[in-house]
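Missing here is one protein chain; the remaining ones are kept as they sit in the complex.
Should a chain be cited, it is by its letter among A and B, assigned in written order, with residues numbered from 1 in that chain.
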Amino acid sequence: MKPQIKIILSNFFFEYETPRQVLVRNKKVAVACRIIQMGVLGYIIGWVFMYEKGYHAIDTAIGSVFTKMKGVSLTNISGEERIWDAADFVFPEQGASSFVVMTNYIATVGQQQDKCPELPDGKNKCTTDKDCDKGKYKRTGNGQMTGRCISNTSTCEIYSWCPVEDDRQIPDPAILLTSENYTLFIKNSITFPHFNVVRSNLVESVNQSYINTCLYHPKTDPLCPIFRLGDIVELSGFSFSEIARLGGAIGLLIDWDCNLDLSIRHCEPKYEFYGLYGTGRNDKEKPSLGYNFRYAKYYVEKGVEKRTLMKVFGVRIDIIVNGRAGKFDIIPTLTAIGSGVGIFGVATVVCDLLLLHFVTKKDFYKNMKFKHTEIPEEVSVFLFCFCF
Amino acid sequence: MKPQIKIILSNFFFEYETPRQVLVRNKKVAVACRIIQMGVLGYIIGWVFMYEKGYHAIDTAIGSVFTKMKGVSLTNISGEERIWDAADFVFPEQGASSFVVMTNYIATVGQQQDKCPELPDGKNKCTTDKDCDKGKYKRTGNGQMTGRCISNTSTCEIYSWCPVEDDRQIPDPAILLTSENYTLFIKNSITFPHFNVVRSNLVESVNQSYINTCLYHPKTDPLCPIFRLGDIVELSGFSFSEIARLGGAIGLLIDWDCNLDLSIRHCEPKYEFYGLYGTGRNDKEKPSLGYNFRYAKYYVEKGVEKRTLMKVFGVRIDIIVNGRAGKFDIIPTLTAIGSGVGIFGVATVVCDLLLLHFVTKKDFYKNMKFKHTEIPEEVSVFLFCFCF
Partner (left out) sequence: MKPQIKIILSNFFFEYETPRQVLVRNKKVAVACRIIQMGVLGYIIGWVFMYEKGYHAIDTAIGSVFTKMKGVSLTNISGEERIWDAADFVFPEQGASSFVVMTNYIATVGQQQDKCPELPDGKNKCTTDKDCDKGKYKRTGNGQMTGRCISNTSTCEIYSWCPVEDDRQIPDPAILLTSENYTLFIKNSITFPHFNVVRSNLVESVNQSYINTCLYHPKTDPLCPIFRLGDIVELSGFSFSEIARLGGAIGLLIDWDCNLDLSIRHCEPKYEFYGLYGTGRNDKEKPSLGYNFRYAKYYVEKGVEKRTLMKVFGVRIDIIVNGRAGKFDIIPTLTAIGSGVGIFGVATVVCDLLLLHFVTKKDFYKNMKFKHTEIPEEVSVFLFCFCF
């Protein structure tokens, strides 16, 4: 090793540089400065670290939801009694996280492919055959026009599933009003892939005997995974009789906010409910109300294919899992500290501004803080005289 | 309080340290340094703050989607007319965010549990009974082999739903080609849980009268929530006649990018369309084309359970909500400032490198900047002589 390199290395290892500083003894500036610095320190420790948990690495959950509705309703339509159970009123049936509970319906029994007049609902009027373009479809219509205008109804004849569904009047009150007492059981499993943590909403305190008897209540039973449909509707701000008649959509948010530095037992779900584009409070803001869909049950009668068309009004429940876990991690901790030191630097800059611009003896302090490489003439002359 | 502690405290509060600095009067270095510093400042202010909105806390949306298809098609297969409406061609029926619109199909009517020969499609050939392992299933087969080879078709006899579906020929053109004119209505509600903001795609300008008449168009009607199926297909880069025949999948992205510092009215959705693994442009890259599935309608005829098997080709639409909102927040702001000050420090380091290594008078500047704790011998002797 050459001597030159040796010196550089020894300088590097045995010598270190530290900034020279002036200790400014000025009460006003010093106090202001300390307050700023303590504010910054308090913000970093109190807010970033304690409140926002800046030392946490964050992971979002991957969730899986399984639902099961239970309940029975008896309806009595013009003397005909009929019982409805979960297999009849839940769509789809396999326990998905988004499903519809039928609360009201308009059934059109025995539709078959045929020609029949359009529904006289005011949108499909005609006076002569010319109003009914043969082979065309109207956007508001239910089938292909045959070109004839039926005088009885003053509507076009169409080729369609006949008779056409008449949904001008929605049953009021809702046919399945007792659906209020149905219960919904939710199983939710979440995974934090980054932390390799799996967790279920059936937490430690929710055992089999508790499940058999409990019913969710926001205050008294916030962890019970069994919900009464009426409660869900009320908690999301709807009136049950209204939503049952016209349908509506509800978001059921399962919110997990877990601090994995603590015991996993404290990682518990929180259930939240909110109404979505339904017959709710903000009617004026939401131009499109209600929730309905149609489905058909097909059958063959005397060799002819027929169907029963159901226009189903119901409560649609969308279960949404929002999971977030934090755990101490060295990277975000050091990033937060690094940022904090940076902000400390800002505090020093502010203090210096005060010192150098807003203090009476500012020129004195400037002189203390700064050294000029180009020495002003008179001073250098003076120094020259003095020194030599 | 002991005097010792009193002094330390008074020192701490009434004295503050600020780094001593050299003001280097060197045009080249100073200009270079100022340019670097201004670049850093410009980057921090212009890019981090203005463009990337580094002062924003970010939240991602939780969304809920409800869809409704409308439309009617008339088909004519060998003289038999048949009308199809939404209850017939949408799967599943309840308005989910991912659904299939049937555009083509192969119907196998009247299947029942029986023995029949396999389809002679080249994959299931046999010449003698030995080729048909009794009780085994072929991966390409439709049922359990009985052990016989049927000479008519040169295929194994199987126990299966008979007759076996013959899907060797896909109807061309697609049977429900008029599905192009079906319309899709989308209701989308999003929530930013962190900011407690709920928003619907039926924004202020989309009122009931507009919805009754509008049709989405990327330029003229970008907020209309009613889409023509043919438009969706074209906008995602497919040809309708192709996708209708073989099926395909389309992603419909509802993109929300909201700045909640502004009025909520400016938080509007943007609809984007892209083709997924379908019969699209990149045929060569995607080895698996088309989209189809089978479903069965069961019925009982003369005491025998039968089914109609439908192989459905269709347009599958996956509606995906991607929401992101930003709002001023003190934490990311200070983090960005802290990082900025840190980067400023990098600028100073670069300037010093220039000053101490690439300037002719570098030894002079080094002397100004650094003070040695171990004073080199000759200098100390000199100072000693001089001072005393």
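Convention: contacts are C-beta pairs under 8 Å (C-beta built on N, C-alpha and C of every residue); 3 or more make two chains touch, one makes a residue touch a chain.
Bear in mind the structure is a predicted one, so any value in this text is a computation, not a measurement.
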Hidden-chain contact residue, picked from the options A:I211, A:L262, A:V304 or A:L353: A:I211
Which residue of B:F13, B:Y210 or B:Y274 touches the chain not shown here: B:Y274
Omitted-chain contact residue, chosen from A:L41, A:I58 or A:M368: A:M368
Residue in contact with the excluded chain [from B:V48, B:A107, B:I264 or B:V359]: B:V48
Subunit A residues that touch the omitted chain in the full complex: 12-26, 62, 64, 66, 68, 70-72, 74, 81-83, 85-88, 92-97, 181, 183, 187, 189, 191, 193, 198, 200, 202, 206-208, 211, 297, 299, 301, 330-331, 334-335, 337-342, 344-345, 364-365, 368, 370-371, 386
Residues of subunit B in contact with the chain not shown: 17, 19-27, 29-31, 33-34, 43, 47-48, 52, 91-92, 98-100, 113, 137, 139, 141-144, 159-161, 249, 251, 253, 255, 274, 276-277, 286-288, 291, 293-296, 298-300, 307, 309, 312, 316, 318, 320, 322, 336, 338-343, 345-346, 348-349, 351-352, 355, 368-374
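By definition in this document, only the chains that are shown with their structure count from here on.
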Magnitude of the superposing rotation for subunit A and subunit B (Cα, nearest 5°): 120
Distance from subunit B to subunit A - Cα centre to Cα centre, in angstrom: 17
